[in-house]
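Heads up, one of the protein chains got dropped from this complex, but the rest are sitting where they should.
Coming up: subunit A.
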Amino acid sequence: MRFSISPEMATQEVQPNETLSNLKAESDTLKTKLEDERAKLHDVELHQVAEKVDGLGQFIMKTRRTLKGHGNKVLCMDWCKDKRRIVSSSQDGKVIVWDAFTTNKEHAVTMPCTWVMACAYAPSGCAVACGGLDNKCSVYPLSLDKNENLAAKKKSVAMHTNYLSACSFTNSDMQILTSSGDGTCALWDVESGQLLQSFHGHAADVLCLDLAPSETGNTFISGGCDKKANVWDMRSGQCIQSFETHESDINSVRYYPSGDAFASGSDDATCRLYDLRADREVAIYSKESIIFGASSVDFSLSGRLLFGGYNDYTINVWDVLKGTRVSILFGHENRVSALRVSPDGTAFCSGSWDHTLRVWA
């Protein structure tokens, strides 16, 4: 039976078996009830609805640019709003800004740590943010003075108690959202480095995040090693929705362009689509022949295609509506670790442990 909290109790050992099993039973009952509620409004499957949509024809995409210059595994990349510039970061501590169209390197920064797992381009195109094993997220203003040492102008913004796994500017250069191996996400004011909001709820490392494209722009999603994908309210710090259907770490989450759904890529070798209004998983993108985990996912501009970079060096292209695989792209010589579609949807870029980045169109 339950115990009441007394001063003596506060210093005593709790009887683990008695209470834990009660609570576990309670928790399991509630989980089943939740699934029941979710299932009540599930009247049709996505592929059924998609039967009336035309299938996709022959699909040809090739590597149009190869960016060589990193000395070690490429871990992350992000596009600039100008649709052609890219920032990428690597295991050797280097962060490079490229004009991917000409393949010229425009800036290079050496971070004081290795494994720079996160990097992001500022909306204005005037700065980049990056971080990794240093547990921080730093912002570097991009100066065009060739003689200027970019590292000198570095600004330390975020501080976590474990590695930085992902970062993203919000609607302006003034705020950054970060996720970390310490199990939390956080929102920071760039100018002062002040913590504006923190997000607690994951039970293990948080590996990825993405900001919502919605009208009110107040939510974001995160995925973690606890197999959960959480939806957060940026104002209150509350977790407003949670999805737990993957069987392993979630490496990447990305919103569907309308903001009503999101896709995830996981070590369980599947990508999944979750509908936020129906509050459930609505599609699984998987094949028996795909054994290795998906590290990074992104949608084409219309949301019809989902590109997934995998740990078996390939990129699989999925028909989001029909659930079928449209194409498989070969080219990288090691694990694909990062993948983003360009802001105008004309191409996508993939970064790999083979030290290169490729732009496909």
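Observations on the model:
In this section, contacts are C-beta pairs under 8 Å (C-beta built on N, C-alpha and C of every residue); 3 or more make two chains touch, one makes a residue touch a chain; residues count from 1.
What we mean here is this: contacts and distances are computed from a predicted model.
When the listed names "Myotubularin phosphatase domain-containing protein", "Regulator of G protein signaling 11", "Cytochrome c oxidase subunit" or "GATC amidotransferase" are checked against UniProt, the chain not shown comes out as "Regulator of G protein signaling 11". Contact with the omitted chain, checked across A:N162, A:T314 or A:N334, is made by A:N162.
In the complete complex, the hidden chain is touched by one of A:T66, A:T110, A:N149 or A:S172, namely A:S172. Contact with the omitted chain, checked across A:S89, A:N251 or A:S286, is made by A:N251. Subunit A residues in contact with the hidden partner, per the touch definition given at the top, are 2, 4-7, 9-11, 14, 19-20, 23, 26-27, 30, 33-34, 37-38, 40-46, 49-50, 52-53, 56, 61, 64-65, 80-85, 99, 101-102, 104, 106, 115, 117, 124-127, 132-133, 141-144, 159, 161-163, 165, 170-172, 174-175, 181-183, 189-196, 198, 200-205, 207, 213, 215-216, 225, 235, 238-242, 249, 251, 256-258, 260-261, 267, 275, 277-280, 282, 293, 295, 300-305, 311, 320-321, 341, 344-348, 359, 361.
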